[in-house]
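What follows is part of the complex, with its chains left where they were.
First chain written, first letter: the chains are A and B, and each begins at residue 1.
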C-alpha cells in the first residue's frame, strides 16, 4: 500500500445535511483541491435504523458522487456511537464507571469494548459495510471506530474478562499474590472470585494491580481492533486500515495498537491561543513525531484543525491568518501523507455546533476556506516532489506507555510529569533544528547516534542491556532520574537506583529530594547557573564524571548531570530536570560530540524539517509565530512553494513557510 | 387588588418559639411599625402532624393575635418542606439527581413537583388552609411554596412526564429527531421509550434536547403553581397570590411563572462585603428592576436583609450602619409596595441558626432592630405620598431566560456570561441616572425610546421584526455579538450572523474571535481607547457605519461598534463587550440622540430613582456607599424624609438617602 500521492481532504457528514446540498458540496470540494474524504463515522443509526434492517442506499449515493468527481473515500466503522435501539435493548453495551454509574448514551463512546451485545451488532454492521464497500474502487481505506481512549469500564463483563485475563497470565492465585505483593495491607487473595476490577476507583489501590488493569484495557482495545480488522479483511485486501488517535499524552498504548494497524493516524488540533505560541507548535511537533513513531513510518491526519474548536470547553481563539495552512503543512512535513480537515462545514445541530469546520453553517466560504484551498492546491502541485521522501534522523527519544501509566498510578512528585519532561527535551532538540524520531522504549536503535531516554521508570534488564550495547558501540545515551525504579510487575527494585542502569551510567543514587515545584539551581562547567525542578537525585560517582553540580540545598556541590564512558560511547545521566535553556546547552554538547548538525540560532517558533530522496534534500522551514523572521540558509536551493531560487537567507512573514529543494551535491 | 398603602413587616415563625413569647413579639412588632407579617412557610409538620390529621388551632391563635394588633398576614403554602411522615411513607416525593442519588429529606426543597404523592397531599393541606383562611379578614395574601428553583429531577415520574410533554409537543418521533438534530452522533430515536430525562447529567448532551428539558421544567413549575392557585381561588377571591423568587440570575423562567401570579416577589439580600461596594448596589438595582419587569408592575419583597446571612456559606460581613435601612428604601424606590424583613428573630435551632434576623436569639434588640424600626416608621409616614406613584422610563433592557439557559448549556467563551453583561449595561445606565425597565425579550416596546438587547442568542423572526419596527418608528436599538445565532429549537441558524438581524443591523459577521478573558482594545471616534473582553465579532459593514474600531489582533482597524439608520431610528451593534467606561460613553451618546435626561457626574454608589404622580416628581436619592457624597439637584424640592426644603445640592452621609418632592411645574 505504497502511497502514490499526498492527499488533502475533509471530513464530511452527509447524513447531517439535506441531500439536496450534497452535489454542490462535492463540487466545491473538488474546486478547492480535495482528493479524499472521510465518511460515515457516526452514522450507525442511519445505516441500521432498526436491528438487522440495513439502509445503505444513501451511502452508495454519496460514495458514487465522490467517485464521479474522482475523490477518494475513507469509510469508518461506526462502533463509537451505537444507535439508541441497541443501548435501549441491550444496556450491557453501556460502560459502567468505577463508582457504579452508567455511562449513558447521548454523547459518544458509550460502549464497552467487552460487551457481547456490542461485539455482536458491530460484527453484523461491519460485515454489511465491508462486503458492500470492501472492493469499491472509490473506497481506499477504513478508519476503525473513533479516538479510542481508556474506558475504565467496571461492568460485569469487564470484571469477568479481567479475571480471566489474570488467570491466563498468572495461572495460580499465589503467583498473582506474589507478583502484586498483596501481602501489604492484608490484601492476599485466596480465591479467584475475590479478584475484581478496581471498584470505587481509588488511586491508592495496589499499583501492580492497577498497572495490570491498564494492560488488560490495552489488550481489550487491541482485541476489539483486531476483530474489526479481521472482518474487513474478509472482503478487502487492498484498502488500508487505520485508527485516529487523539490528544497526547494518550493513556492507551499507541505502540501496541499500532502493531495491528496498516497505518497510524492522528487528529491534530494545534492550540490557537496567543499564550500558547511559545510552546504549542513544539508540542505539536512532538505529537507528529510520536505518531510517526507508532509504526516508524509515515502516517495520516484524519482530523486537522479548520477553525476554532469549542463546544465542551470555552471556544478557542480564532486561528491567526496563515495558522490553519501552516500547521497543515507542518503535518505534511513531519510525515503525514494524507491530511483531512475536520470538518467540511460546522455542525448546525447537536453538541458539536461550535467546533468550527472550514465553512460556517451559513455555507458562505470565508478566510478559513481560502487557506485550506491554497494548502490543498499547493500539496497537489508538490506531491510528486515530496511523496516518498524520507527522514534520516540521527537522534531518537524513547517513550513508553508503561512508564507513563505507572507514574500516573503513583505520582512521583508535585509538578513532575513524564510527558511534559519529554516535551522539554523534544522542544530543545527542535529549537536546535535537530530532527528526531520518537520511538518505543525497547525498539531497535541501530540507525541512531544519540538516544534520549527520560525516566526509564519501569525497566527490564533486556532494555537496559540494549542501551548499554548501543553506547558501547559508540552511541550516546542520555537518561535521567527515576530510571530503573520498577520491575515489570510495578514492584520496587531491591537494588540501588538506577537499578539495571547502575553499571552503564557509572553512578548510583544515594538518596533523592522530591523538590516538586520548588526550585534548585545547578551550575555547569562554564560556571553558568540554571534552575531545575521536579526531582533531585543525590548521586555517588562510580566511574562517571560530573558535568554539572547542584548549587543549593544540603547536597550543594554534588553531581547534577554526569557522563560515563562506555566502550566507544557515553551514557549521560541527568539527576534532575533542568530548565530548557540548559537542555539546549547539554544537547548541543552531545550533538557536537556525535557530529550531528544543528542550528544554533533559530528564531522562536521556527521549525526546520529535513526530508531526503536520492538526489535532493527538502527543507521545510516553518514560521509558526506571530512575528516576521529571517532564517539563514546553509546552502542555496530552490523554493518549491514559490518557484524561485533561495540564497543566503529566507524571510518569512507570520505563519508563512517555504519548502527548499537543495541538491545533495551542493551540501 | 390596588395597593392602598406601602407596608413594612417581617417574616415570623411562631412555631419555632415558645408560645409564651408570641404576644410580646407581636406587641414589639407593632411598636416598631410593622403592618404585615408572613407566616407558616415551613410549618407543614405542625399543621398536619400525621396524614390527614390537621392541627391549625395554633395558627388560628397566631393569626388572631396579629389581627388583634391590626397587622396583616400573608400565609404560605407549605409545600417546600414536606413532613417526615410524607417522605417516609411516599419516597416518590423525593427528587432524584442526574447521578441517581436521592435528594434526601432534612434540608429544604426535598420534593419533586411531578410527584403524585406530593400533589395529593399538597392539595389536601392547601384545601385545609384555603378553606379556613381564604376569607379571613387579617389574611391579605398567599405565598406559594418558597424560592422555586430548577430541580433537575430525574425520578421515574419526571421521566414519564417529560416523555409525555415531548409527545404533546412533537407528536411524531421523526419530528423530534428533526427538531433536535439527533442524527449527529447517531442519536436518532426510533421509539418514544428511548427518550428519557438526561440521566448522568452530561453537559455534552444534545443542546436542543437539554433546552427542551429546561422548558419542561419551567412548565412543570408553572403547572405546580397554577394548581395551587386554583385550589386557593376556590375559597379566596380578594387575597393576592405571589411567589418569592431569589438569587438572580435565576434559571427558572421568571416571566412565564409571573404570568400566573398576581404579583411578583423577590428575596433581597444585598451583599454586605466592603469589596462588593463598587458593584453590589448596582446588581441589587438590576435585581429589583428585573423583579418589577416580571409583571411590568410593582412587586413585593418577601425577604429583605436584616443582618448578616450565614449558615451554608461563611457568614457575611456585618451590615454597615445605615445599610439595612438604605437597601430597604432602595427596594421601595424601585417599586416594592411591601417589604418584609427576614426574619424577626434569628433561629436558635436548625441549620439556619446564623442567618441573622432583626433580633438575636437573646431577644435583646440592637442596632439592626433600630434601623428597621426607623425604616418602618418612615414608610408608614410617607406611604400616602408615595403609594401608586409611577415610573416613566424611556429606556428598557431586554432579557430572556431562553437565552440564559441556551448559553448555559453551550458556554460561548471563557468569561462570557449573559447576565453579567446585562449587569454591565444596567450599571452604566444607573451610573448615568437613567432609569430603565428590564423586560422580557419579545415584550411590547411602544413606551420606550431606547432598547438595549444584549446577545439575542435564540431569536425568532417575529422578535427581530419587532425590534426593526421599533427602530423604524424612531427608536434606538442597541444589540450585541452572539445575536441571531440560534433557532428556537436551539439549532444553529444556517445564515450569516446576526441572522434575522442582518438587515436591521446593516452588518454581517465574517468570523469571530472568542477572546474570553484575553484583552483586546478598541478606539472610538475621539481616539480614546478602551479594553474589551469575552468575544470579538469581525464584521462586514453592509450599510452600517463604524463608530469604534479594534486596535489589536489581525482584525485591527475593523469595526467594533456600528450604527445603522433604520427608518427614523437606529440600530447599534456592539461586536464585542467593552469595559463599563465605554458603555457609559456609548449610552450617553444614545441618550443625547434620543433626548433622554441623564446625570453626567453622579458619585460612585449614588442611585437616583424617579417616581411620578400627576403633580409631582419624587426623587429617591440613595448614597449606597461608605463615603459622604454631595449631589447637585437640578430643581429645588422638598425633602419628605427630613421635612425640609432642598435647594441646589444634597449632602448624604454613608448609607443615607433622601426623598425629594419636586412639583412638576418646577421641572
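Observations
The criterion applied here is as follows: a residue touches a chain if its C-beta (ideal position, glycine included) is under 8 Å from a C-beta of that chain, and two chains touch if they have at least 3 such contacts.
This structure is a prediction, so every number in the text was calculated from the model and none was measured.
Identical protein chains form the entire complex, numbering 3 copies in the structure file, with 2 of these shown.
Just so we're on the same page, only the chains that are shown with their structure count from here on.
Note: Cα superposition of chain A onto chain B, rotation of 120 degrees, nearest 5.
Mean C-alpha position of chain A lies 50 Å from that of chain B. Residues 99-100, 180-191, 193-194, 198-200, 202-209, 410-416, 491-497, 510-516, 518, 538, 554 of chain B are the ones that touch chain A when the two sit in their complex. Across the interface of their complex, chain B is touched by residues 13, 15-16, 42-46, 49-50, 78, 81-85, 88, 101-108, 273-275, 308, 310-312, 314-318, 320-321, 346-354, 360-364, 366-368 of chain A.
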